[in-house]
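Below you'll find the structure I mean.
Note that one protein chain of the assembly has been removed; the remaining protein chains are unaltered in position.
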Amino acid sequence: MYGRKACELVKEFASVGKGQLTQYNSDLFEQVVAECSQHHLELQSLIRKMQEEGLDVQTARNADHYGALIHHLSLVRNKRCLMAYVNNRAEIIRSLLWKIGSVLPKEIEEKFSHTEEEYFNKYSGELKKYMSKMELDLTVDMVPPKDPYIKVRVLDDIGDGIVLSDKTANFARHSIHFLKRTDAEQFISRGLMEELTG
Amino acid sequence: MAGQSDPELSLFSAEELEFIAEDEIVDIVPNLKMGPLNFISGDFGPFIPQIVAQVPLWLAVALKKRGKCSICPPQWMSVEKLTQVLEAERNSQEMSEQLPFHYVEISRLLFDHANDDISDAYMVRSLIEDIRDVRFHKVETDLEAFNGRTIAVKIKNLSAMEVNIVISVLSNVHFHYIISPRQLRR
């Protein structure tokens, strides 16, 4: 059936979670491209046949006309699927720059096609140019800011003279402190402190 | 590549809603003396111990966390008032107009950071949860009546959280509308 491979390609793109990328399927992609060329050959040969029969290609409505129309529509459908595949992947590729940065882990980069790799690097450059013109890094601060300080209770004897980014503190067990979130997180994640609310 | 609407682009996240609600003005009673704060977002203070000052919620919470003030909960956050609101919400399909647009976010911020300033905090919290449930249910029932022929909906007294429910449901409804016979006939 015409268009089945293109449909598979698009389905494959959509089969993973939103924002996720599948391996660029150049094999299936090229098969769809080949199908397009085949449609075009058939389309041309039908038109040639009509011309040889002395029919006006613009107005004749015989079986060959409808045959040619089907090849044309199938080709257009395949084109739309190929474009949707590349364009939607491009959208995800751009979002990776926002989420991860301009250096991607190998596992992700391996999923790109060669031109996608090029596209990612160019896009990264364009965004950098815009941001330097605005003198503002737009890739930070993705969620609204919170108070940089939190209140914590010490759960274990951590010790005296602990050096933090803005002060030196003594953390006796059960004492309550007001710390920078970034300083406190290392202790919280080790179970040595808890955040207090209310 | 026909246009798609992207609800993720147009919906405010919970964090963003909270950010917006943090600009609501509340009363605080400071226990410190501090000169006026001339912020980009406006001028606040001066702060004098035991004299009520009006500040945005984020500033109130920051001062409270540092032990520099107590926060006066807004009037509507009392057992008496909320009992009335709950009653009104239960008795009518209309949305009551007595709560502010960001009542969910404001009350959550106050429970998280100024629980000791709220009298009968436990009751207040459970009343707000009940009100929230009743209202969400009403919004959902209202939306069931919504169909492809609807061109505009006037919704009185909807809160910020409820708006998100409506927008996500509506973008789906509208999708069906888009592919209705009008389109197919072309």
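We just call them A and B in the order they show up, numbering each chain from 1.
We take it that a residue touches a chain if its C-beta (ideal position, glycine included) is under 8 Å from a C-beta of that chain, and two chains touch if they have at least 3 such contacts.
One rule holds in what follows: contacts and distances are computed from a predicted model.
A chain of this complex does not appear here, and its UniProt-recorded name among "DNA replication complex GINS protein SLD5", "Ribonuclease P protein subunit p29", "UBC core domain-containing protein" or "E2 ubiquitin-conjugating enzyme" is "DNA replication complex GINS protein SLD5". Check A:Gln20, A:Gln51 or A:Asn87 against the missing chain and you find that the one touching it is A:Asn87. Checked against the hidden chain, the listed residues A:Pro105, A:Pro145 or A:Gly191 yield one contact partner: A:Pro145.
Counting the whole complex, the residues of chain A in touch with the unshown chain are 33, 36-37, 40, 72, 75-76, 79-80, 82-83, 86-87, 90-91, 94, 113, 115-116, 118-119, 122-123, 126-127, 129-130, 133-134, 136, 138, 140-141, 144-145, 147-149. Not every partner is drawn; the one left out touches chain B at residues 1-6, 9-10, 12, 19-20, 22-23, 25, 32, 34-37, 39-44, 46, 52, 54, 58-59, 62-63, 66, 68, 149-156, 158, 163, 166-167, 170-171, 174, 178.
Note that in this section only the chains that are shown with their structure count from here on.
On the side of chain A, the complex with chain B involves touching residues 80, 83-84, 87, 143-144, 147, 149-151, 178, 197-198. Of all the residues in chain B, the ones that touch chain A in their complex are 1, 13, 15-16, 18-19, 58, 61-62, 65-66, 111-116.
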